[in-house]
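Just one protein chain is left out here, and the rest sit where they should.
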Amino acid sequence: MDKTVNNKAWFLVLPVLVLVAFSAVIPLMTVVNYSVNDTFGNNQFFWAGLEWFEEMVTSSRLHDALGRQVLFSAIILAIEVPLGIFIALNMPKKGFWASLCLVLMALPLLIPFNVVGTIWQIFGRVDIGLLGRGLAAIGIDYNYTNDALDAWITVIVMDVWHWTSLVALLCYAGLQSIAQAYYQAARIDQASRWAVFRYIELPKMQGVLLIAVLLRFMDSFMIYTEPFVVTGGGPGNSTTFLSIDLVKMAVGQFDLGPAAAFSIMYFLVILLVSWVFYTVMTNLDKAEGQ
Amino acid sequence: MAQITLQNLAHSYYPNPQSDKDYALKEMDHVWQDGGAYALLGSSGCGKTTLLNIISGLLRPSHGRVLFGDRDVTDAETAARNIAQVFQFPVVYDTMTVRDNLAFPLRNRGMEAGYIKARVDQIAAMIGMEEMLSRKARGLTADAKQKISLGRGMVREDVNAILFDEPLTVIDPHMKWELRTQLKQLHRQFGHTMIYVTHDQTEALTFADKVVVMYDGRVVQMGTPEELFETPAHTFVGYFIGSPGMNFLDARIEGSRALLAGGGVVDLGAGYGPVSGHSQIGIRPEHALLTDEEGLPVTIRRVEDVGRHRIIRAELNGHAFNLTAPEGLAITPDMTRVVFAPGKVNVYADDWRVTPRAAAAGRAA
Partner (left out) sequence: MALELRGVSRSVGGKVHIHPTDLTLQKGTMNVLLGPTSAGKTSLMRLMAGLDVPSSGRIFWDGQDVTGMRVQDRRVAMVYQQFINYPAMSVYDNIASPLRLMGRPQGEIHRAVQETAEMLKLTPMLSRKPLELSGGQQQRCALARALVKGAGLVLLDEPLANLDYKLREELRIEIPRIFEASGAIFVYATTEPEEALLLGGQTACLWEGRVTQFGPTPRVYRAPADATTARVFSDPPMNFVSCFKDGHRLNFGDTVNAPAEGAFADLPDGRYLAGFRANHVELNKHSGQAVEFRCTLGVTEITGSETFVHLHHGPDKWVGLVHGVHDLAPGSAVSIWLDPAHVYLFDSAGRLAAPAAYAQAA
């Protein structure tokens, strides 16, 4: 096929390519460089090959952090997705209350991550926090700085508070696209509430739900700021997730080589999972388009 | 199955309607026979969808009552009215198979499995989808999906009425023929009361025994297709039914003659009493014949070949006037006059039809 397509448009993309090169490609290459070298500062590098990667793959410290991370993401998804759907289903469909709900739902999403961390850090403190004092007052022994379980609960509740809105809003948008005729037909068919959800609402939400799951997975898998502010990864290492561990390793201990190898593997895991999600999503779209 | 009674029914979307204008549906009283096929015909905004929503229970009327048989259902929920409805766009459960789609209303009512299977097979055979029963509904064509919707509407034997809301909008012309005749056969076979809402006169006329023509929130005429065609009760019906619609000419009525405002006399074929208000005569294009002999003079502007006949767009006394001519008939340049078929001229006063004297005497009984 010989076509005389105008190629000038590519020049317009150039600034973006340059920007991406500086903001992503060059830093990434630096990390790759660190991951295969040993350095003691002063820009002196000694070739280390795959040593750091081997060390990281077999490191029990990384395994533990990965285990905690997977558990955290799994819990987050298991709570936020159903809860988000439930909230979306029960939000008013139109009018003043719908707008109000939307604004309220959007609020947590607008708060900067470290502020969210700070809010909950103070909120949960036993000495001055409303939650901590309140729980103590009714006789519940709660202290997220001492007790690993309490710390986990705090971090999870905080994330649910912060991010469930996103799932809910996405589902809400999906629900809004369902024509009224479907609900009417279901009423006429005397479908149960469950059947309406299973056969009308869920199929229509499928697309946005996958996006929601993908976003929540990626975000929770990379979570850093909020638990760092609240627990600092403690007590002990109990809430040290991958990125917190990574920062400890790179900045705290200045183990740049292992940290670099660590981040590359971390990056690849996220890329892989996202790719799987993307493939599933596009295949579903295709099936729907037929 | 039930007879549907609309008692002093009216509806306004405003909380405190002041004048007639505020009513989307003006007060009406109608009884629709059990097992009848009715069509609600009108242009968008005429109130036909409002009326349908009141019957289906989606909307509570601001005045009056709706009765199914002897039962007052004005306040009953949609689910409690025991009706079926087919919508403008196919409403199918995408993730279910065709069989499950058809069986859904029966399963929800806890029917016995053997009965459901037999009934679904029967309906599938009727809509011609036996071979697709185990397919997922997702990915079927629009008309296949609409067939499923029709089938789901038909699957319950005990419904009070089946409502159709412009069900053939998304269907190709050829498929329309098939679905329409299927619908008609299903009606013959099961005798459900059917109410069919449409803006398409062909669909309304061919489907229904009785067509309810609505205009500006009012039922202007309810009658058989033949009545609507031959004796439209209102100028709107004359205009709306038929394509092109009826021609109207301002005229003064004197006994059995009409004196046209622009000159010329038309024999009405029946005697009329004194006609007050804005008087007009109405003639269908099909009842006007182009001739080279005696008649009213017309100027031909354009001839459109529609295949089975031709539409002649002409002018009579400076007003647009349409005629039709059969396929074979040659139109020669000296055909400059028009005559009206005897007894096919209707008289209107202020848009409403005036009954001729002789017929009025006969019908008064």
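In order of appearance the chains are A and B, and numbering begins at 1 in each one.
Just so it is clear, a residue touches a chain if its C-beta (ideal position, glycine included) is under 8 Å from a C-beta of that chain, and two chains touch if they have at least 3 such contacts.
Because the structure is a prediction, the values reported are computed rather than measured.
One of B:K184, B:H319, B:R337 or B:R357 touches the chain omitted from the figure, and that residue is B:K184. When the full complex is taken into account, the listed residue touching the unshown chain is B:P225, out of B:G57, B:G151, B:P167 or B:P225.
Considering the full assembly, B:H199 is the residue among B:H30, B:H63, B:R135 or B:H199 that touches the omitted chain. The missing chain, though absent from the display, is touched by one residue of B:F240, B:Y272, B:F321 or B:F340; that residue is B:F240. Although one chain is not displayed, its contacts with subunit B can still be listed: residues 43-44, 142, 172-174, 177, 180-181, 184-185, 188, 199-202, 205-207, 224-226, 228-230, 239-245, 284, 286, 304-308, 311, 313, 327-328.
The rule is short, and it goes like this: only the chains that are shown with their structure count from here on.
Chain contact summary for the complex, subunit A toward subunit B: residues 179, 181-182, 184-185, 187-192, 195, 199-200, 203, 287-288, 290. Contact residues on subunit B toward subunit A in their complex (touch as defined above): 56, 58, 77-79, 83-85, 87-89, 91, 93-96, 104-105, 108-109, 138-139, 149, 152.
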